[in-house]
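A single protein chain has been omitted; all remaining protein chains appear in their positions.
The letters A and B name the chains in turn, as written, and every chain counts its residues from 1.
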Amino acid sequence: MATVIPAEEALTTRIMARERLGSLWRHPILRAVLKAALTILAATTITFVLIRLLPGNPIDLRIEELTRNGSITYEEAREQVATIYPIDLDKPIPEQYLTYLANVMRGDLGKSFLSSSVSVTSIILAVLPWTLFAVGTGLLLSFAVGIGLGLLAAYWRGSFFDQAVSTLGSIISSVPNYLVAILIVLIFGVQLQIIPITEMRGAYSAGIQPGFNLDFIGDVLFHASLPITVFFLTHIGHWILSMRNATLATLEEDYVVAARARGLRDSRITTAYVGRNAALPLVTQLAISIGFVVGGAVLVEQIFLYQGVGLRLLRAVAQRDYPVMQGILLLVTVSVVVANLAADLIYSKLDPRIGHAS
Amino acid sequence: MSALARGRRWVIPAPLASVAGLIGVIARRPVGLLGLIGVGSFVGLAFIGPLFVPLHNTVDIANVYRTPSFANPLGTDFQGRDVLNQIVYGGRDILSVAFLAAFFSTAVAVTFGSLAATVGGKVDTIVLAVADIVLTVPQLVVLIVVAAIFRPEGFFILALLLASLQWAGLLRQIRAQILSLKEREYIEAARSLDLGLFHIIFREMLPNMASYVAIHFIFAMTGAVYAQVGLIVLGLVPLSGANWGVMLYLAQSQGALYFSDSFWYILSPILAISLFQLSLVALATGLEDVFNPRLRAGS
Partner (left out) sequence: MSLLSVRDLSIAYRSGRGPVQAVRGVSFDVEPGETVAIIGESGSGKTTLAVGLIRLSGRNAEVTRGTIVFARSDGPRDVLEMDAEELRRFRWGDAAMVFQSALNSFNPVIDVWSQFLDTARAHGLNDPKAVLKRSSELLELVHLDPERVLRAYPHELSGGMKQRVLIALSLLLGPRLLILDEPTTALDILTQRAIIDLLRDLRQKLGFAMLFISHDLSLAAELADRVLTMYAGRVVEEARVEDLFYRPRHPYSVGLLKAVPRVSGELGRLASIAGTPPDLVQLPSGCAYHPRCPFAIDRCQQEDPALVAVDTPGHTAACIRWQAVAEAVGTRRPAEALQ
């Protein structure tokens, strides 16, 4: 009776396993999820390295600080720090890493240096939604309006409208967003006094009850309007130019000419045949921009004193509250990764050519 | 001269063969010309200006926040010092750091991007994965946290810090460009003649990408200016002296932002930075003309 040689069997299993992994990798949605997970893992690792391993890292510094006063011993200082950071300082480094990882997965990012009863996670979650709201709204608005203007600019190529819109768009986009913010405060707030900047500070006015009522929502929008305007202005140029180029390219496509040959109405062609095809690749760009804008939002928030995660980060920097700083870094990265993932998934739904294992 | 070297002549677009030719092409479009003039003016202002104009450092309380006049074309600051003078001196550090940062990130992006594209396989996957991760992380937040923890001193370190996050976007694009160039016939020819990896990258592909790389270098500079000034305004970079960013930092920290008299003091560095960014973008747009028709004609 023929017996299967063990080596051969092992080889077959290995090949089959690799095949299965390979097909996992090839499936676009799973791959996107995998990449997102890997990125978060990498960000967590980098944060760990930053706070623990590099010379001059906060943990060592804190221990030093505490012992320098002479009031507590080294061991006690270490213990104190250990309660603040979710790390067990006695174990070897690789184990510290794994514990840190496990804690982060559970949502435990440690406690604030200043008030050791308050968890970093709760601090951040209180402010993160405001930033995401302002950034998200500003970006989406600039995308929607920019796409429309870009489409028109392409259709009316060479006209005054086209030149004006394209030039203005690129000029405003070149100015750093925080400078636009300062200019708004400077010109409209201080010089011309049109905008009541002092009243608009903060995410919402003091004394108003948060809740899903019209007053609150109106108030929130009032306070968020300036940051949203800045994000809107500094990004619209990019969408206008990208959409303009994409539309010009799409107009040359055979299927657009073929659609006209079939007697389709111009309105239908513009929306479903030109517009959709031109705008589709820009959706992924939208997702990638979220990452950049969240980063740049820090300064904008400071200028408008808008209480989002950026402003909180700056306060943490001023107070040398390292746990909060790292927590923000990690959570912001996670938000960006999740946003990218969401965009990838939405894109794969919108474009029928993606996601087909052919 | 070998046949290949002779054949290579037509592969490098003629205008790139000389700087004068390059300037000629850029100047053909008004945008490019404006950009060139703008960038040139700022470089001159920042590096040559200080050679002719002494730094006015004397404090003159009587002259605080004067509006523009013949003696002070941009007014005076909170200590009575001339603003224009500070603008002239204020560009040097910013431009130097921006240039250095752009240089580092472009060098890394070109080297590893072309390596990943030409070698392919595992190397490519790893490089791409790292680039993707770096690309996803929000730059300014990382810079703020790192700057807050480690307090970078000196602008070489600052440039390195800025470059460390900027290379990823450039790398992806250079890799994509090389991947498409890889299919061209003259590369196949070079490969079949077994000319070696370095020769292929540096002597066949890169000359064709020169203006492409130049454009990205310029955009890297704009990114570096953005990040740099941002960090300075937040007070995270210990720079002092006349510096556009420091002027804004001082205005911010003293609440001068809400003070109506300080208008010119604040507006001047903003204009300087914005106009410089604009000139860079215009220059890059002018360069686009150089690489678009050439590369398309070569296909």
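Just so we're on the same page, contacts are C-beta pairs under 8 Å (C-beta built on N, C-alpha and C of every residue); 3 or more make two chains touch, one makes a residue touch a chain.
Just so it is clear, the structure is predicted and the values come from calculations on it, not from any experiment.
In terms of the touch definition stated at the top, the absent chain reaches A within the entire complex. Considering the full assembly, A:277 is the residue among A:44, A:121, A:142 or A:277 that touches the omitted chain. Which of A:258, A:318 or A:338 touches the hidden chain is settled by the complete complex: it is A:258.
By the touch rule set out above, subunit A reaches the unshown chain at residues 253-255, 257-265, 268, 272-273, 276-277, 280, 350-353, 356.
Quick note on the criterion: only the chains that are shown with their structure count from here on.
Averaged Cα coordinates give subunit A a centre that lies 24 Å from the centre of subunit B.
Of all residues in subunit B, only 129, 132-133, 135-142, 144-146, 148-150, 222, 225-226, 229-230, 233-234, 236, 248, 257-260, 263, 266-267, 270, 273-274, 277-278, 280-281, 285 touch subunit A in the complex they form.
Subunit A contributes residues 35, 38-39, 42-43, 46, 50, 54, 56-58, 170-171, 174-176, 178-179, 182-183, 185-186, 189-191, 197, 288, 291-292, 294-296, 298-299, 302-303, 313-314, 317, 320, 322, 325-326, 328-329, 332-333, 336-337, 340 to its touches with subunit B in the complex.
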